[in-house]
Structure formats: C-alpha cells, structure tokens
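Worksheet for the structure shown next.
The other protein chains are all here in position, but one chain of the complex has been omitted.
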Amino acid sequence: MHELFQKIIALPWDQAPQWLFLIPAFVMLMGAAAAVMLRNLIHCALCLTLSFIALGVLFMALGAEFVGFVQLLVYVGAVAMLILFAILLTPAGEVAASNNPLRNFKFSRAFAAAGGATVALLVLVSLLGAIFFSPHARAVVPPAQAAIAPVKAIGENLLNHTLLPLQATAILLTAALIGAALLAKEEKKS
Amino acid sequence: MNFPGSGIFKGMVVSAINLFGSYFDRAHAKRLITEQYPEERPTLPEASRSFPFLVFDGDPEKGIRCVACKICEKECPPQCILIEQDRDENGKLLRRPKVFNIDISVCMGCQICVESCPFESIRMDNIYEVSSYDRFDSLVLPKEKLLKSNEYYHSIHPTEAAETDARIEAARLKKEAAAKAAAQKMAAAKAAAEAKAAAEQSSQPESQA
Partner (left out) sequence: MNFIDLLKRIPEICKTPETLPLEGKKLILDFVTWLGSLVGIAVPPWVLTLVNILVVIVAIIAVFLIMFALMSVWERKILARAQNRYGPNRVGPWGLFQPVADGIKMLTKEDIVPRNADKVVHFIAPIVMLVPALILPVLLPYGRGMVAIDLSVGILFFFAVGAGSEVAIFLAGWSSRNKYSILGAMRAIAQMISYELPLVMSAVIVALVAGTLSPTGIVEAQGGYQFGFFPNWFVFTPWGFVACVLFYFSALAESNRSPFDLPEGESELVAGHLTEYSGFKYALFFMAEYVGMFAINGLLVTLFLGGYQAPLPFLTFIPSWCWFFIKLAFLAFSLVWVRATMPRFRIDQMMQFAWKFMLPMSFAALFSAAAWHYAGRGLLGWGISAVLVAIPYFALGYFCFTRHHSADNRRYLFSE
C-alpha cells in the first residue's frame, strides 16, 4: 500500500499540464461532432457553445490568455446567443419533404455526403498547407516570451501596423448595425 | 431643485428616512405598527366574534339554556350544527340536547344561529387560536367544549351579555307577572264564581219564594 502510494506520488505529475490539453481538445471535438449530428437545433447550438468554450480553454492552456478570454467573451457571450436567438426567432423550420427538390432526387444523400466530404477535405488541406508552408510555422516561439505582455503587444500591433484594416472593419460593422436597425424599423411601420 | 435624475435622490432619501427612522422613532405610532403576535396579544374589540358557543347558568349540566329545539340547526347556512335531543330512561324526550356539535371548519361565523335562538342559549365567542394538526375531529367542537358559563360571556361581550340578562330577567318578570295575573284572574274568577254561586244560592230561595 505504502509502496503503491509512493509510486503514485513519484509519477511525473509536474508534466500534467502538457497532456491535460487533451481534455478540452476532446470536449471540443465531441461538441463539434454533436453540433453537426444532433437532430434538435437548439441542442446543436448548445453543443457548438460547448465546443467554443473548450476552444477558449485550449487557447488558455497554450498561454494565450487574451485570445482565450476574447474567444469566450465573443463566441460564448455574443455569437452563441445570436445563434440561439436566431433559431428561436425564425419560424419553426422543418422544411416539408415535398417542397425540397433535392429530397426527391435518387441519390441525394450520397451526393450530399460526397459534397460535404469534399468541402471538409478542401478546408483541411488548405489549413494544413497554410500551417506547414507559412514562414511563421518554422519559427519556434518560446512560450515564456508569448506570455509576457500579450495584451499590450496585441494592442500596439492593432493600433500601429493594422490600424487601417481595423478601422475599415469597424466602419463595416457600424454600417451593418445601422442597416439592421433600418431594416427592423421598416418592418415595424408596414 | 430639479435636474435629470433628481427624482431618484428624493426617493432614496425617503426610503432612508423610513429605514433609519424605524430604529429611532419607535414610540411614534406611525412606524413599526406590526404586532409581535405570540408575545404581544391583540386587545380584541368588544364586538369581535369568531365561533358560537353555548351559554349555561351555574351548573353546566342543569343550567344549560339550550332546549334542543333545533332552530339553529335548521337556520345554519353552511349546516355546521348537529343536535340530538336527550331522552330519559323511559324514552321520553327531554328539553336538553344530548349531542351538540359545531364543525368550526365549516362555520362561517354569520351569527344567524345567535339571531334565531329564542332561548338566548347560543352566543358568539371570540377565540381565535383553534388551529390543530388534524383536519377533522379536533375541529368539530362537542357540547363539552362549547358549554361556557354566563360569567365568561360577560367577560367577553359585557354590553351584549347585560342586555341578554336584562331581557331574560324581563321575560322572567313578565312571566311571573303573567302567572300572577293569571293566578289573580283565576282567583278573581273563582271568587266571582263563588260569589255568583253564593248569589244564586241566596237568590234561589227568593225566586222560590
């Protein structure tokens, strides 16, 4: 008993954080898979939220606290709620079988599966290519350096090097917001 | 002074005055008027009433006023009264109840039994702590629990009890007077009859003569 206890203690627990990332990774993949496969739309959205959270945790485990928290704030706090609201506010949508022209096609399921697989494969290939062939992929950044003052570094980068794209995005979002408000108002009058 | 948001400050001040005032302004009747019930009991107004009870004079067995006439049982709107007349050993009905139950879970305190009783025997009580753990039996008050003395009646509703006593006394006096009058009448009639008889006796010889 005592020996067992000592053996357990002697295990390399100090390295635990290095493989603990498997847990959020697993949760994220499961959440994503469930989001695709479940029948109930709300359940899908909730599983997607779970996968967002796990992704944020993964960022934090890699030392990118800022990105992790922004992931939580934006995706869980805003995007997930937006998706849920969109599902709730759109008229309940089981598309009638006869209305769907693709349904009556003979090998529709097979074609759909093939199309989906092709898109997924293309995305995967392009991502892998981007990762392996980009010049930054080879440069190994020591993790200590990444954690020093990421917020300040990100802020300075945003407001110095990428100021123009940032402002352009801001204007685009504002325009979208105003447009949405206008649309909502028009609907109310009629 | 009026500026945007000033109403909030006014409201906050009012609630703060009440909040702290309730600690310091205790004697003031306007604050903390809550009665701390089990420790402080309310002084009930004289006219307060809850459920009926039966009045007796002197002894609960002999002095019971109720004669089991069953008027209240018939009058009771929710029908919460149950009366059985008592019998003696020969099976002859007696003028007193054997069973007198009032189901106070049904009673609505309307006082119609009191109004309808010709013998002033049922009156309204002012008890209020009658809750129990049992929904049925302990809320049906039997005769033993309903019987309460006239002195108790005087202690809870003095004015009304005095009126009742006066009425009973008046009725008694009237009855006595009636009895007396009847006796007198009887006596007078008797006397008249005797006188008549005497007169007849005395006049008969005359007519015969």
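By written order: A and B. Residues from 1 in each chain.
Going forward, contacts are C-beta pairs under 8 Å (C-beta built on N, C-alpha and C of every residue); 3 or more make two chains touch, one makes a residue touch a chain.
These numbers were taken from a predicted model, which means no experiment stands behind them.
**Student:** Quick one: jot down which shown chains the absent chain touches.
**Tutor:** Output: missing chain touches A, B.
**Student:** Sort through A:20, A:33 or A:81 and give me the one touching the missing partner chain.
**Tutor:** Spelled out, the listed residue whose C-beta touches the missing chain is A:81.
**Student:** Provide the residue numbers of subunit A that touch the chain removed from this figure.
**Tutor:** 5-6, 9, 13-14, 16, 42-43, 46, 49, 56, 65-66, 68-73, 76-78, 80-81, 84-85, 88, 149-151
**Student:** Contacts of subunit B with the missing chain: which residues?
**Tutor:** Within subunit B, the residues touching the omitted chain are 3-5, 8, 11-12, 14-16, 18-20, 22-23, 30-34, 36.
Convention: only the chains that are shown with their structure count from here on.
**Student:** At what distance in angstrom does the C-alpha mean of subunit B lie from that of subunit A?
**Tutor:** Between these chains, centre-to-centre, one finds 81 Å.
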